[in-house]
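Here is the structure we will look at, set down as structure tokens.
A single protein chain has been omitted from the complex, and every remaining protein chain is retained in its original position.
So, subunit A:
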Amino acid sequence: MSSFKHLLVAALSIGAISVSSPAALQCAPVPDSITLNQNGKLFSPFTFNHAKHIQSIKECADCHHHTTGTLVTDPNCVRCHQNSSPTAVVSCKGCHLATPFSPETLAAKRADKQRFHLDKMGLKGAMHQSCIGCHNKVGNGPTGCQDCHPRTKEGSAFYSSNRKGAKPAHAEEE
């Protein structure tokens, strides 16, 4: 754990140079492991090893943008967020909504004319793009649909998994 603390202190001080904001210090404690997909219906909840990822990735910003106070890495975001301060909200679900396309969300987006980030993804999209995107690039992280979260009974029915291999001609030209 102490190595993480060092890492964190290092990370925060890097952030502090450019940001000089005490907000980073008030940021929620960094958890070692987190249960994700807690409300999963088709797939089971699973444990995300935060500590192991921090150890192998080092860059908080690879997952958290500039929100934890380290310099943002994505060149597309650097354009504007080079000097951005850490944010009060760090957890993905605090910004990426679980229901990005509900009538309420769409109406709120339409009403908010000032907002720059109108194309912010929902939580499910943000998670999968972040996790699978990196795992595909780095090569040794899981990418298969059941590698992170095994299917529930409901999930198996949903994907009609009992029919696997029956006849791949399904839905071909009539």
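Definition applied: a residue touches a chain if its C-beta (ideal position, glycine included) is under 8 Å from a C-beta of that chain, and two chains touch if they have at least 3 such contacts; residues count from 1.
By definition in this document, contacts and distances are computed from a predicted model.
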| item | value |
| --- | --- |
| Omitted chain (choose from "4Fe-4S dicluster domain-containing protein", "3-methyl-2-oxobutanoate dehydrogenase (2-methylpropanoyl-transferring)", "Energy-coupling factor transporter transmembrane protein EcfT" or "Nickel import system ATP-binding protein NikD") - UniProt protein name | "4Fe-4S dicluster domain-containing protein" |
| Residue among A:N76, A:Q114 or A:N140 that touches the chain left out of view | A:N76 |
| Chain not shown: contacting residue from A:I57, A:L106 or A:V138 | A:L106 |
| Residues from subunit A at the interface with the omitted partner, ascending | 76, 100-103, 106, 109-110, 118-119, 121-122, 124-126, 128-129, 132, 145, 158-174 |
